[in-house]
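With one protein chain held back, the other chains of the complex are shown just where they sit.
After this line comes chain A, so read on.
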Amino acid sequence: MTLNHFLDLALGRLDWHALPFWEMIEQPTLSHIVNGSIVTAAASLVVLGALATVVLITRFGKWRVLWSDWLTSVDHKRIGIMFIVVALVMLARAIIEAVFMRAQQAVGLDGGFLSAEHFGEFFTTHGTIMVFFMAMPFLTGVINYVMPLQIGARDLSFPVMNSVSLGLTAAGAALIMVSLVLTPFSTGGWSGYPPFTEASFNPGAGVDYWIWAVTLSSLGSTMTGINFAVTIYKERAPGMHLFRMPLFCWTALCTSILMIFAMPPLTVATAMLALDRYLDFHFFTQDLGGDMMNYVNLFWLFGHPEVYILILPAFGVFSEVFSTFSGKRLYGYKGLVIATMCIAVLSFTVWLHHFFTMGQSPSINAAFGIATMLIGVPTGVKIYDWMLTMYRGRVRLTIPMVYALGFLILFVLGGMTGILLANPSIDYQVHNTLFLVAHFHNMLVPGLLFGMLAGYQMWFPKAFGFRLETRWGYRAAYAWIAGFILAFFPLYALGLLGMPRRAVGFIEPAYLPWTIIAGIGALVVLFALFSLVMQFWLSLRHRHENRVPVGDPWDGRSLEWATPAPVPEYNFPVTPEVSSRDAFMREKDLGQAYQRPAEYRDITMPANSALGPILTVTGFLMAFGLVWYLWWLVLLAGVASVGALIARSFVRRTTKVISAEEVRETHEAWLRQVDETQAVKRDKEQDTSNRGRPAAPVSGAVQ
């Protein structure tokens, strides 16, 4: 075997051209230098960021802590936090990409500075990251953290599988990050339509990066869905009937049911596209009987329920926010539950509205258009329920509430444009324009991101034991709302003026004022991101003043607030007994909160497992090998994955015991702290005097 043969086997199709700066060295034109420099800078950031992380962890000697307290932990709370960390890192990248795209279009009259290819990578990674590696991990993380506490459980039903879900999502995210260093990424958009993404048009590594990143994420999300649904059905505390669950748990349940049924179509679609590309199948090709409409149907059979997978948990968060910060029981609980269920069911009946213009008969379009408009009904019910929750409540304008109010108004506007788009004849006019881009950002930014950020602000003290700083917090919230309006409302106008989506440049001068306003909006959003970073940094520095060890800083209503902050690994010293909705609020009203349990028992908890981190590494390597045709790596990593699963099945000591003595000591210490802590009124909740113990509200207040 010659050296060349060996290198071909060892490196597959990886060569110098994968380096982001190679093209500008070979062909140093202005466009290549500008685009190459941007990618090289981004790649350097990724490499330096990774190196800095390694150096810092080594410097502070934290490898052991990282491994045993975090990576191998199967505690739902830690896994939830890690999911959110992944989401925030990816959020930062995707926002920066959005700013680049807005900047390009702000100067895009007759050109701009980005090449079409590069712009294509920008919108593809932006969309893929925002949906699969920001939104999904964010909501999965929040549900992971909050839901078991709210139903009075000790952990999810399958804690190790939870860690594997995290691992696969992280592996997918890592793959997208690596695609900055070893380029290119796909230019096929987040939906990856063939035949453009077929090997005949796109033979390079880009589409394969997209396929395997998305596949890893979809497998992880399927397992997450199974885990959440089983947990909600099987692990509820005694007395926690389904109709006593906080609304957030209902939305978590509906989202997980959607994940169970809607992620498989995506897995099937990406797997079939991969077969087309790797093994010369003909599912979606233009020749030999392939049919790209099958891909479009499969993709949106996933894609539409996905919209509700993303939005329902945010609805859940907002339900908690509105009732907590209005100091009032949630209005129309049953109506909200039924509306959530209706939305979940209807979400499977509307996928065709994503391609009204792709050749169905008008009567089919009409049927799907009507189904789409129907979803507006349960959503409208929810909006009214939230408003009526605030009505006659004592509303406190805290940071989560700012997000919630922004959501309420903006989401209704976005919903209106959705009703417009549901009409096929209007859709024909504006499809594939920026009107559509404005619409779905109008749903997902207020409807998902604001919800997740509100949840982050509300539950952060629960997870870490101190409140987040408020000044930069408010700045971030208002900047998000203003930035969103500035960045996306002009896109409605641009869409109506006929500007196509995903266009790198344009020649119509009438677009220019609008694209400039949108560009300014993107900068405001960037400021919002900066404010969040500042808020986090300042909160970390002033954590001692803002501690809330008693654990109930907002006078909360559900069971998670009945625990110390941060929550001990076992969640509850004894499993709580529930007798009504808003279980913890009722305990507080009756003066039965913070009770000493009659007796303490040993608590059995799931033991740490290395399976999650192992599958993260093997999953990543397998995907990476597939992208670059490193077949030896695919084989090795594949065998290692199966081997790890089999080895795990032989492990019999899967639990550990926390002794009754330890539980007693921790709990009694906390109870003493509760007694010593001065209760504060709700209007002082953002003050340093708030130690997490709320005072009873004035008598006569609507509860």
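FYI, a residue touches a chain if its C-beta (ideal position, glycine included) is under 8 Å from a C-beta of that chain, and two chains touch if they have at least 3 such contacts; residues count from 1.
By our rule, contacts and distances are computed from a predicted model.
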{"item": "Protein that the absent chain corresponds to, by UniProt name, given \"Nitrile hydratase accessory protein\", \"Transketolase\", \"Phosphate ABC transporter ATP-binding protein\" or \"Cytochrome c oxidase subunit 3\"", "value": "\"Cytochrome c oxidase subunit 3\""}
{"item": "Contact partner of the left-out chain, one of A:Phe113, A:Phe261 or A:Tyr474", "value": "A:Phe261"}
{"item": "Chain not shown: contacting residue from A:Met82, A:Ala103, A:Leu298 or A:Leu434", "value": "A:Leu298"}
{"item": "Option touching the unshown chain, where A:Ile96, A:Leu109 or A:Leu275 are the choices", "value": "A:Leu275"}
{"item": "Hidden partner interface residues of chain A, rising order", "value": "157-158, 222, 225-227, 229-230, 233-235, 260-261, 263-265, 267-268, 272, 275-276, 279-283, 287-291, 294, 298, 301, 646, 649-650, 652"}
